[in-house]
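First the structure, which I've put down as structure tokens, then a few questions once you've had a look.
For this view, one protein chain was removed and the others were kept in their places.
So, subunit A:
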């Protein structure tokens, strides 16, 4: 069949393209140009980064057409800007979810349909299983590379059309071996790390650049407003962190934690960690923008939920709400971070998920 492969220029998606080509499919490669790192390139210089060149080299070598898609403005609006907004609100966003949801599985997938492709494949580590009621999403065989948490927002319609050939491979070494076997020169290329559009790894600097109004130092205070110290910028803090508080811990005589961020007044509010965790602990968590991959019953679904990218499952009952939200009743209390995803699992299967809303317990 004619199948579009979303190619990042990395090993994973290159192997996907090569595998599909070897299986005899009509492969079309596409690489999204998401941003221009602007370090190496001067204004007006060519936009093509190393990754685009790599993806194109793989396509040329294997003999299938490859296209570079300009998604820069869409990525800026739908991912980077909302990432900055979310941070400026004191949340901890998950930009990869927004990117998969918008630029990749809406725009690029729409393009694949327009080109008459029967499916679109990516190098994500997640398994798609053909179930009785349509396609299901499952955790991959290689648990270390599980990306299911980042893909919960994939709609059922999108899932029908998508293919994830790497969901079944045992481990990354296997993928690299495949790359070598297929003669791909990028077999030894390092994995991409962290948030792709933050090359230096300092998202705080990026947020401050995009939202200069929140830039600048300010006070660290306790719940009563007593000044305990100073900080270098609110973008460097998230609720729940104990790092970057300097010698405040020793000053107060107890380990402290960020409990709130007052962005307009550029204040970081802290409290004793043990007490704060107790206060923040909740059994009830509200979610917005729910995506269900099953027909959820109004009475609720008993399942496991994962509220951070790398964390164990927690037992819960999740009930859908009118307007696209949901309410999670946890068996054991936890401290969810606003803006993060809460993903629902039944064994290896992803049932759906939503974004954690700040507020009432």
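Everything that follows uses one rule, which is that a contact is a pair of C-beta atoms (placed from the backbone, for glycine too) under 8 Å apart; a residue touches a chain by one contact, two chains touch by 3 or more; residues count from 1.
Criterion: contacts and distances are computed from a predicted model.
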Pick from "ABC transporter permease", "Nitrite/sulfite reductase", "Cysteine desulfurase" or "sn-glycerol-3-phosphate-binding periplasmic protein UgpB" the UniProt protein name of the chain that isn't shown here.
"Cysteine desulfurase"
Which of A:57, A:111, A:177 or A:263 sits in contact with the chain that's absent?
A:111
Across A:19, A:52, A:269 or A:326, the one contacting the chain not displayed is A:52
Touch criterion as defined above, residue of A:70, A:181, A:254 or A:278 at the omitted chain:
A:70
Subunit A residues that touch the omitted chain in the full complex:
28, 33, 44, 46-48, 52-53, 56, 65-70, 111, 114-116
